[in-house]
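Have a look at the structure that comes next, please.
Note that one protein chain of the assembly has been removed; the remaining protein chains are unaltered in position.
Here the chain labels run A and B in written order, and each chain numbers its own residues starting at 1.
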Amino acid sequence: MSDVTDPIVETRGLEMRFSLPTHFLSREKPVLHALSGVDVKIRKGETFCVVGESGCGKTTLGRAIMGLLTPSSGEVYFRGRRIDTMDEAERKPVRADMQMVFQNPYASLNPRRNVFQTLAEPIRHLMPEKSEADVRAQVEDVLDATGCDQSWQRKLPHEFSGGQRQRIAIARALVTNPAFVVADEPISALDVSIQAQILNLLNDLQDERDLTYMFITHDLSVVEHFGDRVAVMYLGQVMELAPTGNIFDDPKHPYTQLLLAAIPKLTGGSFDAPRTPGELPDPVNPSPGCPFAPRCAIAQDICRAERPRLRPIEDSGTMAACHFAENSRELIMDKENAGVSG
Amino acid sequence: MALLEVRDLRVAFPRGKKGEVEALRGVDLTLEKGQRLGVVGESGAGKSMLAFAILNLIAEPGRVTQGSVTFDGENLLTMSERQIRRIRGNRISMIFQDPMVTLNPVLSIGTQMIETLKAHRRITDREAHKLCVDKLKLVAIPSAESRMDAYPHELSGGLRQRVVIAIALLTDPELIIADEPTTALDVTIQAEIMSLILTLCRENNVALILITHDLGVVAEVTERLMIMYAGKCVETGRTRDIIDRPKHPYAVGLLKALPQNSTRGAKLYQIPGSMPPITNLPSGCPYHPRCERATDECRAAMPPLEHGVACFHPMHETPAEETEATT
């Protein structure tokens, strides 16, 4: 057994740039910065949540780790071995250990393949040494584990509801007994009464199978319930990285505070004051300063000039990328009070 | 007199050669002037159908089979298309999930707003232009004057939805029906849009029917709440009361299943199974196969909606007076 603090997955300086399509005569070559210098370490056995709004790079990060996208620069490590530069033969054994659950259960299952074919494919491809009997046994095991009925094996995806499909998608991700699973918004396409079923299932499976999750979501209330540590992303950068408790009890970054304030609460009352429109700045032409500065209530000149680095804040266990992380909450409070009285 | 009264509204779609299947199975609601009502349910519960039926916009081959929709004393369902156009888009405005349902991609924002206004008011272009800019300012669109010449694709999703709200407000409606207006938006933008809608409704005494799947949004914005399941209203009442003391087991389950309502790290409460499709409803109460409290009575007959709840075995059987006193 490795030390608990040893990361199972690590990224170093991960960058992802996409050239945007232009007219072939155009001189400009716009480049979209989907990830700019992301360092995360995901520890064995934890649920590492990545939170942010659309366009923040959370899905891109998950895909880069899984090898669905090739990073423009930077490194991805799995159990200490660099995987992003491996060739297919080298990477194949690693793939059985890393799996992914997708957002849309209506698109993530091939409509023309039955459940057995879908579940058997990863074993057949990644574990060619397995006999047909082993494949069948493994498929049956994983169906049991994910609460699917054995009679589903010969059915096609269109015969199932969204929640059932997501169970099948989870079964596919677990059929090779991976150690690490990226779950990209696995509940956001599901109905409210089904979301709890899927979250509980993921939780139980984590305990039974000693899984490490990277859980990508836009919904902080799910994170509060589900996550061990949280990375809050904004425009391709990690803004705050902290244990879940810290994020909710003592958020350091103004953006985290904005996200928390935006959650609709059952107690009500937090939408009473009108808010000024905040819009994402252009990811094609990033400013040299903090990407959040244009929306930030307490931004100073230094924020617009110099990009803050992700740094440990006091000894709280939180890391934040903000020049004023130590006292951002007081500053925002002062600002609000000044706004009310002025 | 109530602003809007819906009585026993039923919508059916043909199925097979002669059969019909009911998507809305008898819904009643009453909305006073300036009141904000949330309609909550899962996909397929019939909540969008309700909005379309109220506006007499049910598309072929569906049809309203029964019921009445009385807006300010007039039944919208028996009106001619000409008459209803004086109300729809004028005294009742709509906001949809996708702003591009409302916005025409090839016309500038200003042209669309002025056209909308001139369809309902006798007004000069100059006055119309001024009024439109005012409304854009009202919904806090930065540099409103210059946005009049912008096209929808030049705006972000949040700004587009603000423009749609501005269009909805142009005719000073008495009722706004908003169908999942923020579902496609990010949480911070959702908070902005919802607080905008809330403020505008309050300040102008506009009634609101907010259709959503998100109980949190409803709790923030509405005063009254209606929970729908399989084409029927299963619980209705004051939002606060239902959220604090739900009576119908489905409402109880929905609220208990929210991560917000459970302790960190603990297992979430979960409702077993999923909502049956309207084409294949169980006998009696449609919720009984998923319900912990179901008895033979529930399997045999549909419980009527009494004291705001359609259940033979509701939770929290506290008298209404006590409920009033505590909140």
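FYI, a contact is a pair of C-beta atoms (placed from the backbone, for glycine too) under 8 Å apart; a residue touches a chain by one contact, two chains touch by 3 or more.
In the analysis below, contacts and distances are computed from a predicted model.
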item	value
Name of the absent chain as recorded in UniProt (options "Beta-ketoacyl-ACP synthase", "Succinate dehydrogenase cytochrome b subunit", "Anti-sigma regulatory factor" or "ABC transporter permease")	"ABC transporter permease"
Touching the absent chain when the full complex is considered, from A:126, A:230 or A:266	A:126
Those residues of chain A which, in the complete complex, touch the missing chain	63, 66-68, 88, 91-92, 95, 98-100, 102-104, 107-112, 121-122, 125-126, 156, 158, 169, 172, 176
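The working rule: only the chains that are shown with their structure count from here on.
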item	value
Distance from chain B to chain A - Cα centre to Cα centre, in angstrom	32
Footprint of chain B on chain A - complex, ascending	53-54, 161-164, 191-197, 199-200, 203, 218-222, 224-226, 244-245, 258-259, 261-280
Contacting residues of chain B [partner chain A, same complex]	42-43, 140-142, 156, 158-159, 162, 186-192, 194-196, 198-199, 213-217, 219-221, 239-240, 243, 253-255, 257-262, 264-265, 267-272, 274-275
